[in-house]
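One structure, pasted below without further comment.
Every protein chain except one is present and positioned as in the full complex.
Per-chain numbering from 1; labels A, B and C assigned in written order.
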Amino acid sequence: MYEKTNEIKVLRDPIHGYIHVEDQVIWDCINAREFQRLHRIHQLGGDFQVYHTAEHSRFSHSLGVYEIARRMIYEVKSLNEALDEDEKIQVMCAALLHDLGHGPFSHFFESITHVSHETMTQRLILDPGTEIHQALVKAKKDLPQKVASIIAHTHPRLLLTQIISSQLDADRMDFLLRDAYETGTSYGTFDLERVLRTLRVCEDKLCVKESGVHSIEDYIMARYHMYWQVYLHPDAKSYELLIHMFFKRYMNIHTQIRPIPIFECLCQSELSTEDFLLMDEYRMMVGFQEALRSKDPLLKDFASRILDRHLFDWIEDPTEEQESEVKERIQQRNLDLNYYFYEETSRYQAYLPYQEREEGQMIWILTSKKELLPLSQCSEIVKALLKMPNKTKKRIYFAKEIGR
Amino acid sequence: MYEKTNEIKVLRDPIHGYIHVEDQVIWDCINAREFQRLHRIHQLGGDFQVYHTAEHSRFSHSLGVYEIARRMIYEVKSLNEALDEDEKIQVMCAALLHDLGHGPFSHFFESITHVSHETMTQRLILDPGTEIHQALVKAKKDLPQKVASIIAHTHPRLLLTQIISSQLDADRMDFLLRDAYETGTSYGTFDLERVLRTLRVCEDKLCVKESGVHSIEDYIMARYHMYWQVYLHPDAKSYELLIHMFFKRYMNIHTQIRPIPIFECLCQSELSTEDFLLMDEYRMMVGFQEALRSKDPLLKDFASRILDRHLFDWIEDPTEEQESEVKERIQQRNLDLNYYFYEETSRYQAYLPYQEREEGQMIWILTSKKELLPLSQCSEIVKALLKMPNKTKKRIYFAKEIGR
Amino acid sequence: MYEKTNEIKVLRDPIHGYIHVEDQVIWDCINAREFQRLHRIHQLGGDFQVYHTAEHSRFSHSLGVYEIARRMIYEVKSLNEALDEDEKIQVMCAALLHDLGHGPFSHFFESITHVSHETMTQRLILDPGTEIHQALVKAKKDLPQKVASIIAHTHPRLLLTQIISSQLDADRMDFLLRDAYETGTSYGTFDLERVLRTLRVCEDKLCVKESGVHSIEDYIMARYHMYWQVYLHPDAKSYELLIHMFFKRYMNIHTQIRPIPIFECLCQSELSTEDFLLMDEYRMMVGFQEALRSKDPLLKDFASRILDRHLFDWIEDPTEEQESEVKERIQQRNLDLNYYFYEETSRYQAYLPYQEREEGQMIWILTSKKELLPLSQCSEIVKALLKMPNKTKKRIYFAKEIGR
Partner (left out) sequence: MYEKTNEIKVLRDPIHGYIHVEDQVIWDCINAREFQRLHRIHQLGGDFQVYHTAEHSRFSHSLGVYEIARRMIYEVKSLNEALDEDEKIQVMCAALLHDLGHGPFSHFFESITHVSHETMTQRLILDPGTEIHQALVKAKKDLPQKVASIIAHTHPRLLLTQIISSQLDADRMDFLLRDAYETGTSYGTFDLERVLRTLRVCEDKLCVKESGVHSIEDYIMARYHMYWQVYLHPDAKSYELLIHMFFKRYMNIHTQIRPIPIFECLCQSELSTEDFLLMDEYRMMVGFQEALRSKDPLLKDFASRILDRHLFDWIEDPTEEQESEVKERIQQRNLDLNYYFYEETSRYQAYLPYQEREEGQMIWILTSKKELLPLSQCSEIVKALLKMPNKTKKRIYFAKEIGR
């Protein structure tokens, strides 16, 4: 039996009203230093540079994912019955901890360390030195390994992974609602209560009753809008590009200049756990502050752009003339094209809000005749969405001061 | 004439829908580095340790205060008519910039530097080296001085100060709504639309039509609740106490140990503007990260408590026995009472949500007979509130690990 | 054992998300004709003449009161344990049915029939001819009598009555939230989740944990504001006055004119149950439509005023001159002062949002020392409120066309 907290702990939350905790292991994980660190990683990276209120952290989001997973487990009757006590604890822990391995400005950071945040999450959970590991082990000996396997998608019971990582999981549900709330856009809202009410387990798969198809369509449209209006906003990309360019430069010349101590660990072949845990967005920013005093004009310039929000400008689907004109003007200003110009090609389809590629990931509908069908067979809207043509979009970014 | 932006700029905001900017000077101030820095100062200091979503910054709040001031100026007809173009620009700038001089963990920081944030705000505005100063001067030569005088309460026209600093000002209105939204509590909400609709100018004072008294009562109760439920929450105070104790220790021994570079500027008699501008909450946290490697066990301990949220415990109105027992247990653990015990006395009345001490600060009601009366004469609730007895509340804080 | 519905029924509701029903007796009561009739009685009588969206009915409110009572019973642990199965069903039925005996324009109707709505509610529940009675009896033989006794405040267990009729009951909680939502004012909102979380049972009394005092203060202030801004709005009173005057006239002359069939039952010494059940606000309005063809000019005039919203004007605390001038002008127009003028005196204190007169009604606080204290001893705000002086307010109403 798992230890309970002495009373139900509740944490006020604007999305869920309250986060409810009654298992000691969950409480211990929340209080572990690796989890507290998530307060210092923005949920949306540089998006607060576009939506000025998007300043929320992965800490809040992680609590929210846990809360949705907890409600699924206890409020969806067939799920509650399908899982035993061990599995419930495992999946709630996995929900809470699924973002533990995120570094600062997540995708950028992965590109430097060559370690995905999922892998890092598993490492932290399995590392006997972390407080998280100790909290899990205290509850049950094999808990770290079980939780890590849910995150690694290797847990024998696929259902557990589905709850926290599939096309309709606690993770996406929380971030859509939370990001919509924090940015002040209405795009991400969908009817969580109704989705929860129509979830079922059938053939050991999480699925949705046919009467819930409209809520699911709404949820998928929420994702669609959040992708294009928030997550892929060119100004947010522009901000991340500044960070990318700073480190492109730093990696090129750090052996030739006085190094910036905060960033030195990023130049090593592998990042130690201790260094990873220290490296949050607060520390990155202080690194950029230090770079303001660098003798290298490019480092100095990019640091100042990052700290003071001097974003690159961008042109969507530029004509050839536009592009060459931009390049010319950059060179006239004696700016290095390698740093002050960037071309990005994104495939539209990579950001489809729903796909039906993998069985374990897709959304299953339980029809009134008790069949299990892929969502696209029950929704004309979704079917139409899946048939959207594959388009390619090009965008060029460049230093704003060259004008347009 | 003041320059307009080429089109109306709008910034999405969950509290106000949009922040509207059409004056170039406002846009330039927003883009100045001293203003961008406010993204790195939490609006509520350590309150995110209690309300985990209270992670919003003074940047968002400052935009909100500007937006409310802008709406007052353009939507309250008698105010619009009372102010000329210069005054409108002055007061909108003052609204936007009123928090510019906040350091990290505001009140704590003032106690170290002995400079109030209002004074620092004026300094930054008047310092020809700041981008803010340059943005203001570009619009009109005397603008920095005028804006600073509104913040200093020395502007000849009291009405301007009233808009951003009185018992019913754009500052309080924004932070109540915003802090309520971000914490997810409902206490701080009041009917902003109705308040705006009932504002008037009479005898060159900002006042409220009698029919708006109920909205004002609601606003005052919102303040009352936010004080006690959010701003004065003992756990938030406990967090700030950890920071206080860290620096109490640091100041005592920094000459004897290897100093932490980030904090050295705080030990000088005066902080340079450049050092002030660097010193945000991100930098403070990295300072605490550095202190984890300190040889002094107390610095190390407090740094870790701050980073990992090991708050002090507290007892409200303790009996003498409770207090001495706590002290005894601290000493049994070989902990230093000077650092691991703290006694706080707060006078209840200091936190009254409304007071009628100064003419320029209080809320005036314009009766249907066109008289101007203090709010307390038009509201039984407020009158009752002002008569609340002066009580003193004592609280002791101590290291949690000693148990209770 | 009470029969369950074959699945949990849920009814979408903007205030509570969903209304949950799983007891067959509740479902049967909802589908009884006496309950369905509540769709034809406005929750706020004539308030939709002031707040145009306040068109909601006692049907929705009754479901809401049931939902809050249900949540109290199942979510407040000590209450759940304090009640047995019978008592739970009794109190949920009483919550659902507490407004069953409301006639059209409630207070007005009571003044004509001289039967309070509470008495009428009991009659309907105890009358073997009603579908409600039959639904209750089907579940358990003594259920009608038990439910009626809760409503009559004669149930031996006071705790049950407290849940639906006290200063902190499911009734008030639902109507504050619902009326605020439907009028579009923010005054009535308070933190229902927090109130529910801090409710306890102690000494067989419903009480509130000390940490919930702030939420209770907020709830009381919500009542205070809703009284003055919505429930006692002079225009709503003015509308009810028109109905009052219509019937004053009708009673005086109905024997001398061709009677209006719909209203004849109101002239009898006692109203039959069948006539009462027919008499809803829809029927009243059609009665007024019929009166448009009356030969009596006053009936005709008042009917038209009611249907087409020609409200009386009003003056607050009029001077003697104002009052006599108004009267004079009415007479100059050859209007009958008995019908076209009305003077109202209301005692401020009658509408205090909270009182501590009866033990069974007041709000009890459970202190951290496990004492049970009246709310006023734990809240400075409430104490101040109770001491508010007793003032008398006078208002005169008169036909608008005489001008001012």
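As a working rule, a residue touches a chain if its C-beta (ideal position, glycine included) is under 8 Å from a C-beta of that chain, and two chains touch if they have at least 3 such contacts.
These figures come from a predicted structure and were not determined experimentally.
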item	value
Contacting the left-out chain in the complete assembly, out of A:I253, A:C267 or A:A384	A:A384
Identified contact with the non-displayed chain, of C:L126, C:L278, C:L352 or C:L373	C:L278
For chain A, the residues touching the chain missing from this view	185-187, 189-191, 214, 217-218, 221, 224-225, 228-229, 348, 380-381, 384-385, 387-389
Chain C residues that touch the omitted chain in the full complex	11-15, 17, 31-33, 36-37, 39-40, 48, 51-53, 55-57, 59-60, 63, 181-185, 262, 278, 281-283, 285-286, 289, 304, 307-309
Contacts of chain B with the absent chain, listed as residue ranges	10, 17-18, 193, 197
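The rule we apply is simple: only the chains that are shown with their structure count from here on.
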item	value
Farthest chain relative to chain B (centres taken as mean CA coordinates)	C
Cα-centroid distance, chain B relative to chain C, in whole angstrom	43
Where chain C touches two or more other chains at once, by residue number	none
